[in-house]
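A single protein chain has been removed from this complex, and every other one stays in its place.
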Amino acid sequence: MRVLVLHGPNLNLLGEREPEIYGMQTLAEIDATIRTAATELSVDVRSEQHGSEGAIIEALHAARGNCDGAILNPGAYAHYSYAIADAIAAIGIPVIEVHLSNIAAREAFRRTSVTAAACRGTISGLGARGYVLALRALTELLSK
Amino acid sequence: MRVLVLHGPNLNLLGEREPEIYGMQTLAEIDATIRTAATELSVDVRSEQHGSEGAIIEALHAARGNCDGAILNPGAYAHYSYAIADAIAAIGIPVIEVHLSNIAAREAFRRTSVTAAACRGTISGLGARGYVLALRALTELLSK
Amino acid sequence: MRVLVLHGPNLNLLGEREPEIYGMQTLAEIDATIRTAATELSVDVRSEQHGSEGAIIEALHAARGNCDGAILNPGAYAHYSYAIADAIAAIGIPVIEVHLSNIAAREAFRRTSVTAAACRGTISGLGARGYVLALRALTELLSK
Amino acid sequence: MRVLVLHGPNLNLLGEREPEIYGMQTLAEIDATIRTAATELSVDVRSEQHGSEGAIIEALHAARGNCDGAILNPGAYAHYSYAIADAIAAIGIPVIEVHLSNIAAREAFRRTSVTAAACRGTISGLGARGYVLALRALTELLSK
Amino acid sequence: MRVLVLHGPNLNLLGEREPEIYGMQTLAEIDATIRTAATELSVDVRSEQHGSEGAIIEALHAARGNCDGAILNPGAYAHYSYAIADAIAAIGIPVIEVHLSNIAAREAFRRTSVTAAACRGTISGLGARGYVLALRALTELLSK
Amino acid sequence: MRVLVLHGPNLNLLGEREPEIYGMQTLAEIDATIRTAATELSVDVRSEQHGSEGAIIEALHAARGNCDGAILNPGAYAHYSYAIADAIAAIGIPVIEVHLSNIAAREAFRRTSVTAAACRGTISGLGARGYVLALRALTELLSK
Amino acid sequence: MRVLVLHGPNLNLLGEREPEIYGMQTLAEIDATIRTAATELSVDVRSEQHGSEGAIIEALHAARGNCDGAILNPGAYAHYSYAIADAIAAIGIPVIEVHLSNIAAREAFRRTSVTAAACRGTISGLGARGYVLALRALTELLSK
Amino acid sequence: MRVLVLHGPNLNLLGEREPEIYGMQTLAEIDATIRTAATELSVDVRSEQHGSEGAIIEALHAARGNCDGAILNPGAYAHYSYAIADAIAAIGIPVIEVHLSNIAAREAFRRTSVTAAACRGTISGLGARGYVLALRALTELLSK
Amino acid sequence: MRVLVLHGPNLNLLGEREPEIYGMQTLAEIDATIRTAATELSVDVRSEQHGSEGAIIEALHAARGNCDGAILNPGAYAHYSYAIADAIAAIGIPVIEVHLSNIAAREAFRRTSVTAAACRGTISGLGARGYVLALRALTELLSK
Amino acid sequence: MRVLVLHGPNLNLLGEREPEIYGMQTLAEIDATIRTAATELSVDVRSEQHGSEGAIIEALHAARGNCDGAILNPGAYAHYSYAIADAIAAIGIPVIEVHLSNIAAREAFRRTSVTAAACRGTISGLGARGYVLALRALTELLSK
Amino acid sequence: MRVLVLHGPNLNLLGEREPEIYGMQTLAEIDATIRTAATELSVDVRSEQHGSEGAIIEALHAARGNCDGAILNPGAYAHYSYAIADAIAAIGIPVIEVHLSNIAAREAFRRTSVTAAACRGTISGLGARGYVLALRALTELLSK
Partner (left out) sequence: MRVLVLHGPNLNLLGEREPEIYGMQTLAEIDATIRTAATELSVDVRSEQHGSEGAIIEALHAARGNCDGAILNPGAYAHYSYAIADAIAAIGIPVIEVHLSNIAAREAFRRTSVTAAACRGTISGLGARGYVLALRALTELLSK
């Protein structure tokens, strides 16, 4: 089972950027945590980070043939990128959306996600462990 | 560690009610799954189901002294019950919101949750396993 | 054929409450009128009145196994109770919504009904006879 | 007692037009059903169908001197024709609005009726029998 | 100088229809008043009343070659008929909009006029004398 | 018969300010035209111009005992001054609102007037002659 | 003179719940303060607290025959419970709404109260003394 | 293959009406161009122009038995005529909507078309050649 | 203890202006009532009335050094004067907003107060006694 | 004559992605169809596909010196990319927008196109033939 | 070159009022800084502060003949004073709007400025130096 983990814009600054919102872990540390969990779950996981909407769309397309599922943290694109939402709908594999912070408790524009509408589900507000939970859910979904 | 699992209105009809949206498991089966996971995680879990907004508020209040955290599926109350949101904010223990279906992909009124704003985080669209993931997240949050 | 007639909040005050809007009949008188019509139509009718959203949901659930259809006057819950709407959708039996006053001609918030969306149809503005007409319609619907 | 039954735009296509929404009966069949009920209720009923907003307004005006009440299915005009609403208010006789489909469960624009605000009441979602119920209600209203 | 006076839907019922809003004068009486004023101003005036949006558009078109200006009481069409607004813009002669009642003080939907945007100006709330004032204004505008 | 003519903010710049919108006449010239018409109509007219909302309110209050009616061009205050609207409602004498330009054809914020709701009627888009027409209407209204 | 004091959802947690918003007094302490003031004013006061919308409606109904007036802190129900608003309108005795915090200065959804529209007046932002002021106002209102 | 070309309100004034928006060709010239193209494509084409919403609805109904497809320029009705939209949906033959001007670049109310939702597709902003392109598209659609 | 009582626009007409909304007392009588209560509470009270937004702002500024608190009835400015709201926030002394009528039960624009957001609290709908209650509340607030 | 055909995000997946919405042709097949038509029309056509908003902007800029016109299917960017709209306005050559599906009949967010406002016109809902029609229109526009 | 610097409501309290938002400098200190910069730029500068909308309008009018340009900090009036916006448009000299705080990062109502629409440009969020930058810009604009 192969899973793509796709981190969106500004997530490369994790650990340094507004730690009171996003936590103190760096993206490398989060990816290491995900890999540990993946190994435990016998999942082949690959992580990418892209700041560009187009690059996220391409990465999703590339996952079509190569991955069984994907975990996507679209960052702020969640709130307006209908192009990413279309890409998720187009590729046909299950995608789970993850947000580190609880987007329901932040600015009004963050309270709805247009990309989540094309995903299987969403996990938000649970920090880096959201990725691990998503991986677990995806594994179960795919092994059914 | 004690955790309250609180199921909101209409969830007692699970398995019978619109299975294409909510799945085929009954609430009793879901609760059994949660209990199994709880045992594995050494968590003391108690499940309740209430159709009444007031009863949900009371159950949350009662959890204050007795539980370390709660998992809440507010059902449709998620979309308008500011009174439940206030109760979550008032009790001071971490609450994770769970929805069986992917509320971001349904009717417009279901795309925002006013109760989620008072919770730690939300898991939606992952079916009954959303509860187990929430339990796992809560356990980790509380054992830190 | 068994039909549940469910009166929502404040309808117990009928005849005393704002008679210029709701008419001079008491709820007991309306229920008597409904029973007379039911006898005529050979329908077994039972009336309940609840002020609580949760109680209305429970009464609808209880109707699932026991009734062939229901007539619901949700009162003001019509305009915001997505939980009652979900209950109507969940129970699978036909429900007809009745309003005594013409809600299209009153305050803006009364002009849309979120519960009606889950019903078979709506009768409003025709006073107590709206219940009798609904009973007649339900009888025909169910005997087809 | 004389009652005008006024069918609005596109209702002449009934039975052929989207039967999954509007049912399989033709307008002629519906009018026959109405006439049968009218005879039973000793009401003198006349049916007209008009696709034009202006013709509906004229028909309502003509009903002023000649009819004791009217039943109006304004079709899509229900949702924007303030001119028809003004005509209903102007003629002073009671008008009941009928919709074959449950407009509360369809597209957002169909969920409010501006013409209903000028009527006595509304019956929607009960198919062709809505007209018969409206006739019955009107008969009772007028004989009081 | 020739001027068309165009009365929209329901104005044929003036004097009988809601006199507390629209006054006690009949349309014939208003037209007589307008004719008297027209004679005084040496204007050749012609009055028409139409309930149909299409007929109003045609009357406006017909005025193009034959009239120097027009006075239009669009009735409720003022609030939604972009087709009439386009007709006014298309014919190139000055049109003044008149409303008998003060539309700024009535229901919310009456507070903006989409047809007025294509007119030279608007006179509202001054009853039948609004037509005479409009005639006077048009005479002055056209004789410049 | 005494009538107050009240010009609001920026009208003192008439003739110099954006003549393509407001015309080439100065306020003094407009006032002279009004006085000529007033003499003709045997009305005692007094003109004031105020840029301040408070001063307009005070002038309206002062008109209560001293004038039989008022003509008000509230300028931009028309679109947000509920305080002026309250003053008009409070003084009990008839007020007619006048706008030089056709406010229905300008920016969105100019398309509704909150002060007009408290007036008897409105005349807009007819330039300086709007004041004379208003005076005429007021004279007729008051002599009835 | 008998007055009902009705505390809505979550108010039972006062003193413990978010004291920076709601103050440090417990509900028991507030009720004691109210009773002291009631004694001084020779008013017979009874306090109840309910988390359920239905229970609040029932308590209001019960007050009809038994109390001369009521003081209601609807908590978050203020912002969406049209059912409670209808109950207030139905019972015919004067009700004054009280909020401990200044709801005009909090989240957008708290800035309008739908229940206040059915009350005599509102006191907000003045803490527990708001109840005492309301009691005083009610006493004066009722003794006129 | 028979195709109806239906021109809506004000299009009879083409060539004379606001040529900077709608071009210099008259409707007769446009119809001639359409006929030439129709001959080339071996299509039997018939053109009608109606200012009345009702007449457009009737023309669409008439096309049901007689035409294989239709081209509709609804003019301003595009933006509010749900009755025409219903007619298009009811007749079951493919309809292509054409606008001479680029409605996406004009006033806000012209940016959405409610009738287009019931059509197969839309061509706008390409002037009279939009009709010819629509005819070509319809021919291809129908010959498949 | 010194308290400023600030009456906004149109309140000078109290007793004469729409008594069915604002009561029969004149402003002088209300001020006398306030002074009586002030004497009883040993508060030094000064009343001012201003129709001008600027004058209200200046009066608030002047209160900074000279008063311990203020009571403000902003009249209609409550609904749009962000400048007064800024003044209240700027002066640092507690201000309580008072409305004679129950603004929650009137026109939509009166249902939110932008100035109240900068105040300590609001009392509305309790007539002239609202000032006395505010004075009492202010006295208690300031003596703590 | 040189024309750029620019396909936006996710169009590279055509034929595989949601064929019930977008049809069964691949992008290569569509481009071949366009090339055939271009040869017939003696137009030099070049096709590009980009998922990135920035790349689309750059391709439009590059077309400035090199192409006489462009055909753009902006995909989901149509609904929010003001940056692409600005690029279209900036390059000065005519651009026609094409959508395969009928965007007026899909989700609400797809019903307006912000990029279309900067184009000459739009063709939507006619599948791959929309490109050929646009090419034809562009050829005619440019050869005038 | 003469420039008017116009400070709006509450700016006289600078240095004392909410220094965390508006800074610690008094208005006198800011004016001194502006004068120093003006001397350096050989500009004749005059500063005024007004809390009243009417006074700001008058000061702008007075600047027409006497100043070559103006710098305006409209304070909260920026967000609703269409009367000040009209005054800016009317006087014909260039005006630059300045805000001390970054209004884009504050409450929703502060995010748009209606007065800025009539100005040449806006400088916000740069504290007192915003005035000096505006002076510099105005000098350059005027010396071209």
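As written, the chain order gives the labels A, B, C, D, E, F, G, H, I, J and K, with residue 1 at the start of each chain.
One rule holds for everything that comes next: contacts are C-beta pairs under 8 Å (C-beta built on N, C-alpha and C of every residue); 3 or more make two chains touch, one makes a residue touch a chain.
Nothing here was measured: the structure is a model prediction, and the numbers come from that model.
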{"item": "Shown chains touched by the chain that is not drawn here", "value": "A, J, K"}
{"item": "Touch with the omitted chain, as defined above, among J:M1, J:A83 or J:L142", "value": "J:A83"}
{"item": "Footprint left on chain A by the chain that the document does not show", "value": "8-10, 12-13, 16-18, 50-55, 75-77, 79-80, 109-110"}
{"item": "Where the unshown chain meets chain K, residue by residue", "value": "96, 102, 104-105, 111-113, 116-126, 129-130, 133, 136-137, 140-141"}
{"item": "Positions on chain J contacted by the hidden chain, ascending", "value": "52-55, 57-58, 61, 64, 80-83, 85-87, 89-91, 114"}
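By our rule, only the chains that are shown with their structure count from here on.
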{"item": "Smallest count of steps, each to a touching chain, taking chain I to chain J", "value": "4"}
{"item": "Contacts common to chain B and chain K (chain labels)", "value": "none"}
{"item": "Rotation in the CA alignment of chain C with chain J, degrees, nearest 5", "value": "120"}
{"item": "Copies chain H and chain D - interface residue numbers shared by over half, same or different", "value": "different"}
{"item": "Inter-chain centre distance, chain D versus chain J - centres from mean C-alpha coordinates, in Å", "value": "47"}
{"item": "Centroid spacing, where centroids are CA-atom means, of chain A and chain B in whole angstrom", "value": "23"}
{"item": "Separation of chain H from chain I, taking each centre as the mean of its C-alpha atoms, in whole Å", "value": "62"}
{"item": "Of all residues in chain G, the ones touching two or more other chains", "value": "52-55, 80"}
{"item": "Every chain pair in contact, whichever chains are involved", "value": "A-B, A-J, B-C, B-G, C-D, C-G, D-E, D-H, E-F, E-H, F-I, F-K, G-I, H-J, I-K"}
